[in-house]
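Below: one structure in structure tokens.
Note that one protein chain is taken out, while the other chains of the complex remain in position.
Let's turn to subunit A:
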Amino acid sequence: MEKSSVQHKTGFWEVVKSLLSGLLLTWRHFRNADKRRAPVPVMDDNYFKQPEGLVTLTYPYEAIPVPENGRYRLHNEIDDCIVCDLCAKICPVNCITIESVKATEEIGVTSDGTKKRLYAPVFDIDMAKCCYCGLCTTVCPTDCLTMTPVYDFAEVDIKNMIYHFTDLTPEQAEEKKQLLQKQQEEMAAAKAAALAARKQQ
């Protein structure tokens, strides 16, 4: 393809013409100020087809919806959690802290039918550390750990960035620990008794 040089325009009337076309441009934008860009998500067909009107969104009042597969704040549905610790293990930045206490009997079932056998006295996610990779949500066997569309959760105190998902109060957790210990002691005692009985035979 042949290169064509840009014609440099000179002369009084050319200058006047270019000055007027500049004024016309700003005037066109001014006239289109009654139109607003619609807050449509990026998936929308019209997202790239809104050349006219004001582009500013008054953010807290209106916002562009985030994509469905977007990765934002984590949420754990503790009722469905089997406290398997997989999320804490895969987390590259170690932002999930889980402590588990074995239940003395079956606690219940999750919504997909898996049996729950562990209490979680501590299930903390430090969203200040989170790198939003989403690995924890992929490994979660019961799909209880999910990414929500919430992205505006800044805090004044950084301690508030740690989200506590446990459904046990500290007292309840202590009680469950005692129960487990009691059961284990009973089992150990039963075991010892059985062992002693076998030795005597």
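Following the convention adopted for this analysis, a contact is a pair of C-beta atoms (placed from the backbone, for glycine too) under 8 Å apart; a residue touches a chain by one contact, two chains touch by 3 or more; residues count from 1.
Just so we're on the same page, contacts and distances are computed from a predicted model.
Think of the chain that is not pictured: of "ABC transporter permease", "NADH-quinone oxidoreductase subunit H", "Serine-protein kinase RsbW" or "Stage II sporulation protein M", UniProt labels it "NADH-quinone oxidoreductase subunit H". In the complete assembly, the contact with the undisplayed chain comes from A:Ala33, out of A:Ala33, A:Ala63, A:Val93 or A:Val150. When the missing chain is restored to the complex, the residue among A:Thr10, A:Thr56, A:Asn69 or A:Gln201 that touches it is A:Thr56. Residues of subunit A that touch the chain left out of view are 19, 22-23, 25-27, 29-30, 32-33, 53-56, 58.
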